[in-house]
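Everything on this sheet refers to the single structure shown next.
Apart from one protein chain that is not included, each protein chain of the complex appears where it belongs.
Order as written gives the chain letters A, B and C; numbering starts at 1 within each chain.
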Amino acid sequence: MADPMRIRAQASGDKATVRVLMSHEMESGQRKDSAGKIVPAWYIQEVSASLNGKAVMTAEWGPAVSKNPFLQFVVKGAKAGDKISVSWKDNKGDSRTDEATVS
Amino acid sequence: MQTRRETLKQSAVVAGLLASTGLFPQHALAYEKVAFEAKSLADVAKALGAGAPVESKDVTVGGPDIAENGAVVPLTASTTLAGVKKVLILVEKNPAALVAMFNMTDSVEASFATRSKMGQSSDVYAVAVMADGKAFYAKKEVKVTLGGCGG
Amino acid sequence: MKKHIKFIAPALIALIAGCAAVPSGPELDKLAADIAKASFRDEGQAKVDRLVQDDANRECAAADVAGKPIDEKVAKVIEETNLKAIKWPSDGKFLGDWKEGEKLAQSGRGMTWTDAAGSENGGNCYNCHQISKQEISFGTLGPSLYNYGKMRGVANPDAPESKAIVEYTWGKIWNARAYNACSQMPRAGHKGILNEQQVKHIMALLLDPKSPVNQ
Partner (left out) sequence: MKRLALAIGIVVVAGSALAQKSASDGIAEYRAMLQDGNPAELFEAKGEDLWKQKRGPKNASLEQCDLGKGPGVVKGAFVELPRHFADTNKVQDLESRLLTCMETLQGFNAAEIAKTPFGKGEQNNVTALATWIAAESRGMKFNLPNSHVAEKTMYEVGKRLFFMRGGSHDFACATCHGDDGKRIRLQDLPNLTKNPGDGAGFAAWPAYRVSNGQMWGMQLRLNDCYRQQRFPYPLFGSDATIALGMYMGVNAKGAESIAPAIKR
């Protein structure tokens, strides 16, 4: 199973900035291994985020997003103590959901 | 103008948003395969059923002037336009131009940051796709330098 | 080499852990050499014989450890020995193609344990020197070589008045220690990093009036 994400959500005024680090190879499908064979693409395709269980954002990614991806977005109406949940799913069907509390 | 594909896609997004805890319902997101294979800004917009993109000062793209390493290039996209439906980040000279696509709701700001691989120096784009299908963009050049001998 | 490790290690521990005083200088030199021997193994083309130092490397390193410049007489011997070892171009032609030279100057590849044995070596030049104005990714360990030929008045590298600087440049690339006993620059020709043809290309990059270096 994939390693956990690191999610930091910091409230400021009536919104919270969410910073997420995900543990993923994000293999582009362009790279060759030492034997000269193309390493198959393996990357996060879908990302979604929710605030206290309510979906606030979805994203679709291509294989160009860097290894161990970083994502930042701003959730309106989020305050300290709220729960931010982030999920990803990759092109092999593996997925991961982690949650953080807004500080 | 809305294509059939676009209509389908919209309902897919709605389905995705209805998913409660962020777990993905089966096939909630129909991954935009064609858009993620497109080679240019125009083709990405077309694949998403959007109109021809127009440059706009209300869209902002962020990134370094020079990236020390093409493996990780921090890029941001934001817009002050009301009624934005999607925010896109593109790298023109990558094998496929579209890097990331963010689907908006009223609960997030139209401002996103992520990091992209870049094979070479290139223009990068932030694109705002509006509810009415119009697309606006900003671009900037990011130079990618080669590193040292590996250290 | 590997067999030695087992014999040396206990001796090292005894010496290091010996509760007396810190060993003296020559003892430390010996200990450092023994530790080096016990701490490395062959990998790919990078074999443990690369730890063997010639006089030039040993004397210069010793001076560095002591924090003093190398003894003048010792320096002279190193320079003379290395000068004698320089191979001059077999056909008398010093310059090749600056475009090939630029490629070699850009490349830092070759001779590491991850490089395939026999693969083409680069010159590593940009790692330490500014060379052409176009390449902004250059190192500063060595002096800038931008306008190298132009600054030295080389309008025609074949002309007799250019002979001295052309020969010096060849010698410097081939074996930098011939002119400066403790130069940090690799001995590209002497150590077989670059072959004669490759050195000619680098020469052209520095001295050909058409090279971007001299624009």
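A few remarks follow.
Throughout what follows, a contact is a pair of C-beta atoms (placed from the backbone, for glycine too) under 8 Å apart; a residue touches a chain by one contact, two chains touch by 3 or more.
The structure displayed is predicted, hence computed values, not measured ones.
Contacts of the undisplayed chain with visible chains (whole complex): A, B, C.
Against the chain not shown here, chain B presents residues 55, 57, 59-62, 64-69, 71-72, 74, 76, 115, 138-140, 143, 145-151. By the touch criterion stated above, the residues of chain C touching the omitted chain are 12-13, 15-23, 28-29, 31-32, 35-36, 38-43, 46-48, 50-53, 56-58, 60-61, 64-65, 111-114, 124, 126-128, 136-141, 184, 186-187, 191-193. One chain is missing from the display, and on chain A it is touched by residues 3-6, 19, 21-23, 25-26, 66-68, 70, 72.
FYI, only the chains that are shown with their structure count from here on.
By number of C-beta pairs in contact, the leading pair of chains is A-B. Centroids of chain A and chain B (each the mean of its C-alpha atoms) stand 15 Å apart.
Averaged Cα coordinates give chain A a centre that lies 47 Å from the centre of chain C. With touch defined as above, chain C holds no residue shared between interfaces to two or more other chains.
Across the assembly, chain A contributes no residue that touches 2 or more other chains. Chain B contributes residues 13, 16-24, 29, 31-32, 36, 71-74, 76, 91, 94-96, 98-109, 111-119 to its touches with chain A in the complex. Chain contact summary for the complex, chain A toward chain B: residues 15, 26, 28, 30, 45-46, 48-51, 53-67, 69-77, 85-87, 89, 95, 97.
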